[in-house]
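Please read the structure below before turning to the comments.
One protein chain is absent from this view; the other protein chains keep their places.
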């Protein structure tokens, strides 16, 4: 199971790196979204995958009855998803505003803050 | 904004349903799937739908309070829930519980600062999603 998830993470990272190497900033953002999901899967798999029960403690007991899935990676992934959601919502809005203002999404043409020529770069 | 009679009529019903459902999700969140984040998302969906059907101005009017302010008030509520532990001499963010009408074998109605925190999260999520969506809608 871990192997399968590992392969999946690898494929996702490869795809997102491909996207992130594009000059189009929107593609870059899509690559980021994909790679952030790969990171979430990594955390999830790092907490060991077990085909067990959900980590719920029955009414009246202090500990789960049998072996249950690891709850911590789930909490971490949830936090990461929530944060990622906020960040990517912001990033998409920013890219949209930039496109409206600068009229381009090609990162090579975005040189306003660092004009060509003056510093030879 | 779309001019569709069906959408307009359905929206009125759906918005109230979604908001009601979001509050249900919020309240059951401590022991069951749900909670402030999910609830806030569901509630915001209702108003996003309203914005699609009736436009952003009508949505802002229906909300009465600016969505940014809702989010910030939510942050304040969540913070107050964490700080409230100080009154009882506990560490920061320790959950405080009050069991209304508790008897020997019945817990009564459990009220907690955890719930207050969740309400804060609900407001933050609700407010920030609507801030973003309304701002994007207005620009398009």
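Just a few scattered comments:
A and B label the chains in the order they appear, each numbered from 1.
What we mean here is this: contacts are C-beta pairs under 8 Å (C-beta built on N, C-alpha and C of every residue); 3 or more make two chains touch, one makes a residue touch a chain.
Rule of thumb we're sticking to: contacts and distances are computed from a predicted model.
For the omitted chain of this complex, the UniProt record lists the protein as "Na+/H+ antiporter subunit D", which is one of "Tripartite-type tricarboxylate transporter, receptor component TctC", "Long-chain acyl-CoA synthetase", "Sulfate adenylyltransferase subunit 2" or "Na+/H+ antiporter subunit D".
Residues of chain B that touch the chain left out of the display are 31, 68-69, 72-73, 75-76, 79, 82-83, 85-86, 90-97, 99, 107, 110. In the full complex, chain A touches the omitted chain through residues 20, 25, 28-29, 32, 35-36, 38-40, 42-48, 57, 72-73, 76, 79-80, 83, 86-87, 90-91, 94-95, 97-98, 101-102, 107, 110-114, 118-121.
FYI, only the chains that are shown with their structure count from here on.
Separating the CA-averaged centres of chain A and chain B is a span of 25 Å. Put simply, chain B touches chain A in their complex at residues 37, 128, 132, 135-136, 139.
Against chain B, the residues of chain A that register as touching in their complex are 82, 86, 89-90, 93, 96-97, 100.
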